[in-house]
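Read the structure below first, then the notes.
Yeah, one chain of the complex is gone here, protein chain that is, but the others are all in their spots.
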Amino acid sequence: MMKIKNNDTNKTYLSYIVVPVLFFVLYYLIQTKTINMYWRNIILICGINGVVAMSLNLINGITGQSCLGQAGFMSVGAYVSAMLTKNVFKPYMTDTFQTYALFVAALIIGGLAAGLIGFLIGLPSLRLRGDYLAIITLGFGEMIRVMWRVVPAAGRAKGINSIPKVTNFVSVYIIVFLVMLIFRNFTKSSYGRSCIAVRENELAGETMGINTTAAKIRAFVFAAIVAGIGGGLYSHLMTFINPDTFNSAKSTDYVLYLYTGGVGSFSSALLGAIIFTIIPEILRFMGEWRLVVYPLVLILTMIYRPKGLFGKHEFGFMRFGEKENEYEKEENAGILMLISKAVKSLLNGKKEKTRKEAQ
Amino acid sequence: MNNIIQLLIYGLQLGSVYALVSLGYTMVYGIVRLINSAHGDYLMLGAYTAFYVSLLNGNNLILCLLGAMIASGLIAMLSDQLAFKPVREQPKFSSLVTALGVSLFIQNLSRALPFIGPIPKPFPTLITKKLYNILDITVSSTQILMIIIALILLFLLTYIVNNTKIGRAMRAVSLDRDASALMGVDINKTITITFFIGGFLAGAGGVFYGIMYPTIDVSIGSLLGNKAFIAAVIGGIGNLNGAMIGGILMGVIEIFATSINADIGFGVFYLILIIILIFKPAGLFGKLTNEKV
Partner (left out) sequence: MKKYMFLALVLIMAFASVMAVSANETLKIGLCQPITGSMAMSGLYSTHGVQLAIDQINEAGGLQVGDKTYDLELLIEDNEGKPDITINAVSKLISDGVVAIVGTNSSSTSMAGGPIATSEKVVMVSTTGTNPDVTQVGGEYMFRSCWIDSYQGYLAAKLAYETLGKRRAAILYNNADDYSTGIMDFFVKSFEEMGGETFVQAYAGAEIKDFKAQITAFKDWEPDVIFIEAQAAELPLPTQQIRELGMDTQIVGAASWDNELLTQLTPKEDLEGIIYVTTFCADSDEPKAKEFVEAYKAKWDGELPMNQATMSYNAMRIIAQALQDCGKVDDPEAFRDAMAAVNMELPNGHFEYDENRDPQISGVLMTFRDGVGVYYGEIGN
């Protein structure tokens, strides 16, 4: 069982097929209205939450810092891009091409603004670590929220409304996929590896000549840019944002998505976000008890699957198509592994039985 | 000038509630290194216990206080046994996530339970308020009582931690868990008792909160817990005197910041936290431990 297979020859291209097929299937279902508006909305929110959860994984999972202020980054992206499209770009959004070109521009500018804030929040991480850093990022997130309340251009408590509704399934799907690709390449690059060095052992990394300061700041800025883009998608889906949308409870949500999915893996962050966005909606029939079951599921996940539901597994294309060897599979210990193991043992048992019967 | 002294008194009163809660926070953190976000929810449950005790037994301060403290202590112990103990050996952030889950669970369960519910409840008048006017400054009997009880609890706690067997065990566990286990300290028992004491203090905090702000609802704990944690961090987490001073400092700062500019008063709270931590990463009275490779 523990034999380590050769990685170079065994490549799996499964996800290269799954990604476009899933896209076209969902797109078809949405176009034909088989998936109703309610579920379409939830699918889009799943994607957006996935983007932000993945960005959090870059800080918490890959670089090993602790950030509790993701909603703050998100709000900067959401506000800046919404103000741009609503106040500046709207007259020029005449045809489809221009609309989406300007939307992408707004998302990027929003993301860059968030990146600037990410730089500021990243600075204390140079001096602080662990729980202290967590509480500081939480504080920064709350300060950003308080700031939006007193900025007249941001509509104060009322927030911004009538934002053009341009976020759709195609844009969310493409951005989720792009973000995954970019994160994959980043993690495999020397920049990403220096982030991992910071996570594993900062001091040792430093003695090996890695610029840990730069690595940490880079992770914060990069994650903030992506979270800002997620925020931009969010505001253009909701068409309405106010400061309290991005409160600390929202930051907490992303932490929960990440850790229940599986910290350290972008795929698990995405899956965690999808599952834990859908669960409260599925449980709607339970009324107020759904909000009791939801945290219970979280606690049980942490107790019985401390590495998260999906462990450290990455999708095939996130590993450049390289197959995970058996040892890594054991180590990562995702729920899929568990299921496949159970199925295998069941099948083996049957085989043995038939063998016995044959004898 | 009178105004400044008056605001200072309000700040002290607010700070004494923060201090009570942050004492419990700091104790639990010192021993299990866990930001227990459910700590504020123990406070909320304590306040509700006091509400029901007074409904059954009349407005008796001592009885309500005892009921609330014991109930919160037991719930803290229970949450430790059921949720935190199984994840104790896991990486640190997974216990933080568990704590966030426990906090959500307690709040949402309380909302769903018919006898707590989402609708705010009036807290009974446990102390008759008397106002004393000294040189244009108004001081109320509750303010004095609150500050005194907070101080008494602090001294009691300091005594327990410094002079009793269980206190010595606590200090040992917080210093080095493995070594103290080798020396024969029962780690689990110590942690359980710490949780009980933390919850005990939170329960007292809940009653004081109710006396000061006699409208209780399910969400009172979460923000107060958050602020109390910040107070504990500012004082240097794990340090009892630090938590006390941090709590009172935060109360005073909040009142003054609000009086200067009410719009952003709340943000100032976090700004000060950030400034203090950047210049003194271990808080005002904390000791910075060197990283070992």
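Letters are used for the chains, namely A and B, taken in the order the chains are written, and counting of residues starts over at 1 for each.
One rule holds for everything that comes next: a residue touches a chain if its C-beta (ideal position, glycine included) is under 8 Å from a C-beta of that chain, and two chains touch if they have at least 3 such contacts.
Note that the structure is predicted; figures quoted are calculated from it, not measured.
Engineer: Pick out which of A:30, A:56, A:133 or A:146 touches the chain that's been left out of the picture.
Structural biologist: That would be A:146, which touches the missing chain.
Engineer: Could you tell which one of A:243, A:262, A:295 or A:308 touches the chain left off the display?
Structural biologist: Among A:243, A:262, A:295 or A:308, only A:243 touches the chain that is not shown.
Engineer: For chain B, which positions touch the chain that isn't shown here?
Structural biologist: Chain B touches the chain not shown through residues 3, 6-7, 10, 14, 108, 111-112, 117-122, 125, 129, 131, 138, 140, 212-215, 217, 219-220, 223, 254-256, 258-259, 262-267.
Engineer: Residues on chain A that touch the omitted chain in the whole complex?
Structural biologist: Here the touching residues of chain A are 36-39, 41-42, 45, 146, 149-150, 156-159, 161-162, 165, 238-245, 281, 284, 287-288, 291.
Basically, only the chains that are shown with their structure count from here on.
Engineer: In angstrom, rounded to a whole number, how far apart do the mean CA points of chain A and chain B lie?
Structural biologist: 33
Engineer: Per the contact definition, I'd like the list of chain B residues that touch chain A in the complex.
Structural biologist: So the residues of chain B touching chain A come out as 29, 33, 35, 83, 86-87, 90-98, 100-102, 104-105, 108-109, 111-112, 118, 226, 229-230, 233, 237, 263-264, 266-267, 270-271, 273-274, 277-278, 281-282, 291, 293.
Engineer: In the complex, go through chain A and note every residue touching chain B.
Structural biologist: Chain A reaches chain B through residues 60, 66, 124, 127-128, 130-132, 134-136, 138-140, 142-143, 146-147, 149-150, 201-204, 248, 252, 255-256, 259-260, 263, 288-289, 291-292, 294-296, 298-299, 302-303, 306.
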